[in-house]
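Every protein chain of the complex appears in place save one, which is left out.
For reference, chains read A and B in written order, and residue numbers begin at 1 within each chain.
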Amino acid sequence: MGELQELVTHERIRRLKYRYMRAIDTHDLAIFREVFCEDARVWFGNGTYSNTGIENILGFFTGLLTPGFVTSHIAVHPEIDITGEDTASAIWRVEDTCHFIAPLPEVVAFPLTGGEVLQGAGHYYDEYVRLDGAWKIKSSGYVRIYEHIQHPGGREAELIVDPNLGVRR
Amino acid sequence: MGELQELVTHERIRRLKYRYMRAIDTHDLAIFREVFCEDARVWFGNGTYSNTGIENILGFFTGLLTPGFVTSHIAVHPEIDITGEDTASAIWRVEDTCHFIAPLPEVVAFPLTGGEVLQGAGHYYDEYVRLDGAWKIKSSGYVRIYEHIQHPGGREAELIVDPNLGVRR
Partner (left out) sequence: MGELQELVTHERIRRLKYRYMRAIDTHDLAIFREVFCEDARVWFGNGTYSNTGIENILGFFTGLLTPGFVTSHIAVHPEIDITGEDTASAIWRVEDTCHFIAPLPEVVAFPLTGGEVLQGAGHYYDEYVRLDGAWKIKSSGYVRIYEHIQHPGGREAELIVDPNLGVRR
């Protein structure tokens, strides 16, 4: 692949990611069907929330993206590698702020009473595939640097740190 | 427009935006006259603060960017569309933290005593135009996902959420 085609590919993959991120924070479920391939996999929270196949992913997001989940996720620092004619991978920095206005018992593994504010930092490790000329997310998940959780009612905040900080290569 | 010219145009529009964002947070009023076209329009806070024409925009920013307004605004996730030979549009994610050290009665519509900290998330919807070879902002404004306002003196924080979350397409 020549230099121009590499740059064009980077731009298309960045744009795919930005469209996906917009879908999360605006609760725009229609976009999810466009950005993932059929057999895509997502793994969030270091793999606690893992789903394979577009219907399972849509089911997960339909349960999550309710009025009680008000969020800002940003993906920056794209380190994109083109790994084949129609495949690519990327590392991204993610920062997210999640206002849990209501508990989300069906999709969130830890106890939430509602009123929590989570501020997280981490890295996405994504895989992409080109199908009929269009780049799609093949797999996407993140490893946390830390999660900071503020609880309602004056309880002290928690900071959960990656136990592998400085160890992972 | 060929692929290379598209990429060059994207780069120029991103750079225009970054220069504008730097002007906001460093209170560098001279930059505003360079980045907007004469008949530009800005609409902030879902349109609460709307100004048309470079002189009105400069007047608005001159009133806003005072020592009592200390801020960090970041624009990420550019989704740029070239819409004509000399026109383009873009959606950007914005995150901002605003420290209102002093009240700003002339420019801010809601009551501020000073001491508030606003953390906002949203999307810019921008229009650009190329004049004599240089890209300029034709219109810029944002729609909020949410605003979180911390008040001084221990008053409980407010979270104001986009009522159209999950509805807007």
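By definition in this document, a contact is a pair of C-beta atoms (placed from the backbone, for glycine too) under 8 Å apart; a residue touches a chain by one contact, two chains touch by 3 or more.
On a predicted model such as this, the values are computed, not experimentally measured, just so you know.
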Contact residue for the chain not shown (choose from B:A75, B:A90, B:L118 or B:I145): B:A75
Those residues of chain B which, in the complete complex, touch the missing chain: 4, 7-8, 11, 15, 17-19, 21-22, 25-30, 65, 67, 70-72, 74-76, 97, 99, 101
Residues of chain A in contact with the chain not shown: 3-4, 7, 10, 74, 76-79, 91, 93, 95, 119, 121, 123, 145-146, 148, 159, 161, 165-166, 168-169
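Going forward, only the chains that are shown with their structure count from here on.
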Between chain B and chain A, distance of the C-alpha-averaged centres to the nearest whole Å: 25
